[in-house]
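Of the protein chains in this complex, all but one are displayed in their positions.
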Amino acid sequence: MSAIVFTLRHEPPERLDLSRLVPDVLVELTKSEIEKIEIGTTKYGSRVGDIFRVKGNNAANVVFEAGSARFDGVGTGMTSGEVRVAGEVGAQTGRLMRGGSLLIEGDAGPFAASCMSGGRLEVRGNAGDRLGGPLAGEMAGMKGGVVIIRGRAGERAANRMRRGLIAVGKGSGDYAGSRMIAGTLVVLGKAGAMPGYLMRRGTIVLGKTPTELSPGFVETGAPEIAFSGLLDRWLVDEGILDKPLLGRAPRRWGGDNAVLGLGEVFVKG
Amino acid sequence: MAVAWIGNREVTGEQAARRAAELLVASSCPVFSLNGDVHAWRAAIMLAERVGAAYDQLDGGVLARELALFTGKGAITVAPGEMRRRADCIVIVGELPAVSRGWMKELVASPPDLSGGGKRDVFRVGTGLGSGKEIAAGDGAAQTLAALRAQLSGRVSAVPVKNIEAFRKALEKAAYTAFVYSGAGLDELGIEMLQGVVADINKTKRAAMVLLPASDDAWGGALVSTWMTGFAPRTGFGRGMPEYDPWRFDVARMIADGEADLHLVMSAGKQALALPRKMNAIAIAHTDKPVTHAAVTIRIGAAGVDHEAVRYSSRTGTLVLVEAAKPSSHLSAMSAIRLIAEALPC
Amino acid sequence: MLTQIKGGQVIDPATNRSGVGDVWFEDGRIVEAPRDRKPDRVIDAAGCIVMAGAIDIHSHIGGGNVNTARLLLPESHRAHMPRPIATPLSNAGWSTFQTGTRYAQMGFTTVVEPAMSPGSALHTHLELADIPIIDKATLAILGNDDFLLSMIRDNASPAMIEDYVSWTVASSRALGVKVINAGAAAAFKDNVRTFSFDDVVPFYGVSSRKIVKTLQGAVNALGIPHPLHVHCNNLGVAGAADTAAVTMAAAEGLPLHLAHLQFYGYGTEGKRKFSSAGAQLAEIVNARPEITVDVGQVMFGQTVTVSSDVMRQFSARGTASPKKSVIHDGDANGGGIVPYNYKPDYYGALQWAVGLELFLLIDDPWRVFFTTDHPNGAPFTAYPAIFRLLMDKEARAEAIATLPKSALAMTTLPSITREYSWDEIAIMTRAAPAKLLGLKDRGTLAPGAVADVAVYRKQDDIANMLGAAAYVFKDGDLVVRDGDVTHYRWGKALRLDTPVEASMRKRMEAFYQERYGLSLDWFTFPDSAILRDEPFAEVACRS
């Protein structure tokens, strides 16, 4: 058995909805059925076969040999197996993902890991706005799993996150961790303005002291705690950090006092 | 007087509509930027459905921000008329749209007449109307609202809130407090923070928000869109059924990312439309010359001036009929859209 | 085009017709079977039941609060997802387009939006105008408005009050008058949080009872066919059955309609102090011929509650699921949008059972109406399943068997064996609503009536049968075939022809100028505002 490989025939003429090209769905289908899946989102009406050459038969391992910013919904709802994109993807990659592993070797668009509840998403490049966040109307964002962005994240990373961990390597836009319900967001590099705005609970770990915190956050000093060591150790073991970040006595702010005030922002002490 | 152009060539409305219909049929991903009265929106959304288009308010960013509170959180709101008659404490949060400043000035100056009446206390976050006590903490409205909400709930803020004691007293005394805001003056999270301030006060007292939309016509369009498709603008019919996605169907983004291949712009406004050179475009505009870079231009009159119109009024908080101030024979935006719809193959 | 619907089992209680036969219509009206003409079109209705188009007297299908609910819940709509999948409310007929489509598919041809705030009448009518196929009507809400409350406080003459009611109905183009938790929306603005029938609105000193009695008198005096439509106080509260009982007692022999009585059928017995009072309320209704009610049946699943009872909705915010809501203090009225998920737990099971008890224990199908208070008890798309529960006691027993025993111990439902007959269904959904609303031209297949006809192919499964009509005609147009809409057309809004006194218009002009700083023109509109040919059809008042 060899991986199912999708080779792009040409740059797609429209945004593509690739949400069905995941192991859980493909395992049920023959090659010709796969080629007939409708993936267009406009009047072009593209099907898989129009856009991709398809080969291979092991649905547990899905590879897109090239990427495109028009690939939306890659890895949607997957529960197991591996999906890899050798390039960039569009919106909502890893949306509602429950298990398995998804690797994006290029950049990802907005709403990556939207409402994900399990599994592991790694983006080698940058991620767009609202990483892990809910779509319009939904009440909670990411609910579990691990997301690693090696590059930068856009605005409002971890918006309304409820559980799980997001680690961003090279900084983020404004309002990181907005409205977090719980969970953990780690941003190395520089985070934009007012991280944690409207957060109820949860943990934001920053690589650099924030330039602008909302007045809803009040500094709680730098007592020695065990949790920072626990988190550091896990991040290093997972290959997310090269060396411990927070140490034993990180600086801490409690907030957002505008709401529940049970969240926190950590920076190395 | 010319009514329509194909390129720079004067044509009849019907000829222009036929050409526009051809372009719409040939287009794989048409996008609509809409600005107009309620009937114009109704017609445009029906056309969008027929041709598989995505639609958005013209410059729809602020509208999307105003809508996000209602899709993501909800609110406690009060009608503007009820605010006028009842609110004995008014807080103006952020900057107000120019169109609302006049009647808001009149409103804050008039006394409430219900619930015993009395005089109004006026506060502001930001410059507001220039009157009233300023509530401030930090650099912007989002910071101030965060600090204010923390303090009003008995929690601590990192920065003191200017005039907090005066505001506390006013709230305690007030029978009804109204917070007036606009999407033009507050960002999405600032609006949500304001919602939280109001929700907290309602645990023991009465208070509500009043949205003065940056554009009344945009809000009217949002109402129409919501009843016709179930969704606010930034909805697309590319797959036949309406899909709502404020990111994907942000028409400016779709054009910038090269996804759209035809742009229909409907604007009853007076300002000249600036269309990108490379984009195939249909302009339905209040103009007396062809719109630059438009393949088709159809001239329309102004709603409520050249023709009777139904529009959203932030002064009443609902739709109102506006009679034609100077009736003329100019097409309404709705009629222009319907001309195009009639030219479509069945 | 002369059409013959041939050989169906025709059920038309208004004309006491029940048996195999034909129905003929031409030019949008039912006609006598012609002696010497051949039909232009023959519809073979053998094996089918043929009834007039159904009429829903209470369904929140349009207007400000309904639209706000749509805005609040984009995630509930199937189209929000990349592909249609089963999401909450996905079958609720959520847009105006879907509302018309789904109602027509079930053979409903007239639907009443029961809660139009007169201040947003233009919005409501524009929205209703965009609901295809079916005819619509509205009830105008009064009873929390400053103008009325001030008149009652100041002992205005009944004639003055009637003029005001008449002006409101005419200017808002309504078919009747509704009062919602009379006085509570006004009291809530003054920070009152609970409100009962004999409580008094602050500032006005007027009781809820007084408001209801005043409006009941005015509606009756004006000859408005539909009795005052009352949404009682204390909706949803354990013990609300007492409130409903005192309200019914206050009818005092004059017609009074109580909306969604199910939501008041709650007693305070048992460990949880929550029990069914359905049987007691049914008994009161049976004993008082001046009372009519609709049920507001609850069905399990996700929905959203949409109500102008702003005080009740405010207090229900804590139960919102998902956790978001909109509460609006409107001009005079208000509204609250609170999403809710009815679960088959103790409380949900009792709510479900109370509704069915009302249906089955109220003897007279002319006085109990078929509603879910869409979308409050359930989306109207749940109707076919409810018809099955009413007509098939085994289906009902199966459903009961899945519910908590502790809840079943607090209701009489398991002991009820009644099954609705086709005649009774036709009365409850056709003949009786037409009579209740004063719509002489529908709800019947009598010659002269509009040719609104629903034809259902008989099947064992009543829900399947009534969920997808074989044929539906609206004004004689074939609009549904085999459950699918085949033709879209625009219906009309039915409105009363109440008179408007010039003096009242003057008073209103002065009122709006003085209190709002605006001309009355901001609050009224001509028919042309709807921009449809003949958007309204007039219904006569009782003379």
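Observations on the structure shown:
Every chain is named by a letter (A, B and C) in the order it is written, and numbering of its residues begins at 1.
Note that a contact is a pair of C-beta atoms (placed from the backbone, for glycine too) under 8 Å apart; a residue touches a chain by one contact, two chains touch by 3 or more.
By definition in this document, contacts and distances are computed from a predicted model.
In the listed set "Formylmethanofuran--tetrahydromethanopterin formyltransferase", "NADH/ubiquinone/plastoquinone (Complex I)", "MrpA C-terminal/MbhD domain-containing protein" or "MnhE/PhaE family monovalent cation/proton antiporter", the entry agreeing with the UniProt name of the missing subunit chain is "Formylmethanofuran--tetrahydromethanopterin formyltransferase". Taking every chain of the complex into account, the absent chain touches A.
Between the chain not shown and the residues A:S68, A:S172 or A:T203, the one that touches is A:T203. Residues of subunit A that touch the chain left out of view are 144, 163-165, 182, 184, 201, 203, 223-227, 229-234, 237-238, 244, 248, 262, 264.
One rule holds in what follows: only the chains that are shown with their structure count from here on.
Subunit B and subunit C, compared by their mean Cα positions, are separated by 32 Å.
Subunit A and subunit C have CA centres that are 46 Å apart. The set of subunit B residues touching two or more other chains comprises 71-72, 244.
Within subunit A, residues 135-137, 139 each touch two or more of the remaining chains. Interface of subunit B with subunit C (complex): residues 38-39, 42, 67, 70-79, 81-82, 84-86, 103, 106, 110, 113-116, 175-176, 202, 205-206, 208, 222-224, 226-232, 241-244, 308, 310, 313, 315-321, 323, 334.
Subunit A contributes residues 17, 19, 73, 76, 135-139 to its touches with subunit C in the complex.
By the touch criterion given at the top, residues 62, 64, 66-68, 70-72, 74, 77-80, 82, 84, 94-98, 119-120, 122-123, 126-127, 130, 146, 188-191, 202-203, 314, 324-331, 337, 515-518, 521-523, 525-526, 528-529, 531 of subunit C touch subunit B in their complex.
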